[in-house]
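Attaching a single structure in structure tokens format; questions to follow.
Removed: one protein chain of the complex. Kept in place: all other protein chains.
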Amino acid sequence: MKMALRACLRTKPGLTGLLSQLSCSGHAAARRAPALVAQRSSSSTSQKIKVDFDQSTGVAVMHMQSPPVNSLSLEFLTDVCIALEKLEMDKSCRGLVVTSSQPKVFSAGLDILDMYGKSPEHCAEFWKAVQEMWLKFYGSNMITIAAVNGSSPAGGCLLSMTCDYRIMADNPRYSIGLNETKLGIVAPFWFKDTMVNTVGHRATEMALQLGLLYSPAEALKIGLVDQLVHEDQVLTTATETMTKWLAIPDHARQLTKSMMRKPTIDKLAANREADVNNFVKFITKDSIQKSLGMYLEMLKRRKA
Amino acid sequence: MKMALRACLRTKPGLTGLLSQLSCSGHAAARRAPALVAQRSSSSTSQKIKVDFDQSTGVAVMHMQSPPVNSLSLEFLTDVCIALEKLEMDKSCRGLVVTSSQPKVFSAGLDILDMYGKSPEHCAEFWKAVQEMWLKFYGSNMITIAAVNGSSPAGGCLLSMTCDYRIMADNPRYSIGLNETKLGIVAPFWFKDTMVNTVGHRATEMALQLGLLYSPAEALKIGLVDQLVHEDQVLTTATETMTKWLAIPDHARQLTKSMMRKPTIDKLAANREADVNNFVKFITKDSIQKSLGMYLEMLKRRKA
Partner (left out) sequence: MKMALRACLRTKPGLTGLLSQLSCSGHAAARRAPALVAQRSSSSTSQKIKVDFDQSTGVAVMHMQSPPVNSLSLEFLTDVCIALEKLEMDKSCRGLVVTSSQPKVFSAGLDILDMYGKSPEHCAEFWKAVQEMWLKFYGSNMITIAAVNGSSPAGGCLLSMTCDYRIMADNPRYSIGLNETKLGIVAPFWFKDTMVNTVGHRATEMALQLGLLYSPAEALKIGLVDQLVHEDQVLTTATETMTKWLAIPDHARQLTKSMMRKPTIDKLAANREADVNNFVKFITKDSIQKSLGMYLEMLKRRKA
């Protein structure tokens, strides 16, 4: 069974339905069959993600399909990074849409089971994978659009913020935000930098201190997402939006994107090891492990 | 008689009532009696501030009560810093609400009489106290909420900006802003940094160049305050808001706050002496002293 930082989900009453799905999370074998893919398209599917690449448009769609809530586990992050690297090296792939195949959730964030009761070595490996995902997405040469078709707390919010554009389902039962503080955890500096670059210093200060989860309407207001559309329209709107971005010459757009993001990327790239050590030292503390344990117990009792 | 940088008050017609109170400012003896305090609470009162600490909630309320307009004099700043340090060291105190006991004004800002006709040594001591207040408030481990129940120009605006959240009375006769430029004075870099962190670069550039004082509605719009409520509700709203902030684990919130503010704090901490020298050199200039003198004369004539 895999569990993610789902505590956030408690804070929105409408999401209890999501929690009730946790009982399904053990049935890892019951995976979705790969969807049929259109002509002139290739589709590669790991257990946890499915990538449809349409060579006629140069646009790939990455479907996250790791039940029940696309937790960012070490295994899942590894799959995502491999898929991203593959697309990045394919010059014919110019744009990437990231979306979820799971109902009601985009991604519930980092997987607690990779931080609880694990060796320092495992925690370090896990954290390197989180860094790797951020570095690859935030620095991607592709046009990246997040089709946020469900709740997106913590690491899920981070993933969407690494993209160039965010379209969210206009369903008030969904929420998005970096809510780590509510669990007694501190968002690392590069989570913070990414959010400052997205919504500015003041909104970030308040969001991170309070571990705020925003409704889609609130998220739009502060600029955490760029556009709201009906749940059914998230993916098609992402595709339409992509067309506008594809009209821009790649080279100029890539250099511009790099100019905007390089200082933030360089900060982590120059401090990866210290950041890993910092995380491992923090997460393996008795007090933090105890909190995580109590939290997992609470989740189990809920499910029972 | 103590006078503050009240020139700002001239710019809002509705505030002439406040200026007319200057005639009372000599009656320093006519201090308010300490308010009755609730059970299980302690109350410490200097001449210029009263602190009510409710141990059952872990929240202290600091009432500024230095007639007529809570000018930030050397003496007042010293009292404030001592009180803040005391609360900071008390682990049971988790939150602080700052508000005014004076009618119509939160704080009118730095006291001109500590800058006019004084020795360079006195000016230096005064400026160190201003720095100290800022460093202590901006870096406080407590949750700090400004209950801005009146006008808050210059240093008063600075004080409110050091807090984690600002609730202002929705009375169009009140105003808030860093209006130093209008008096021929330049806000120092750390005033500027604090404002940039609050409302962003562009709004700060215009606000500081023009010495703008904002109505509550305007202040809300640019994000200089976070919430407007009826005058009677400022303090109760602050207390209710505090409850939400208290729900966040202290340790994670404090580390997050420090991550957001440390670079700004470090900048002043590393340059305190140069900043003091800079201030003393500027304020003791003949031209500036002359301006301050003319300004004080003007205030006296107004009162006559």
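So that you can tell them apart, the chains are marked A and B in the order they are listed, and the count of residues begins at 1 in each.
In the analysis below, a residue touches a chain if its C-beta (ideal position, glycine included) is under 8 Å from a C-beta of that chain, and two chains touch if they have at least 3 such contacts.
In this text the structure is predicted, and so the values were computed from the model without any measurement.
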item: Per the touch definition above, residue among B:79, B:114, B:164 or B:180 touching the missing chain; value: B:180
item: Absent-chain interface as seen on subunit A, which is shown; value: 164-165, 196-200, 223, 226, 244-245, 247-249, 251-253, 255-257, 259-261
item: Subunit B residues touching the omitted chain (full complex); value: 180-187, 189, 192, 200-202, 204-206, 208-211
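What we mean here is this: only the chains that are shown with their structure count from here on.
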item: Subunit A and subunit B: spacing of chain centres that average the CA atoms, whole Å; value: 41
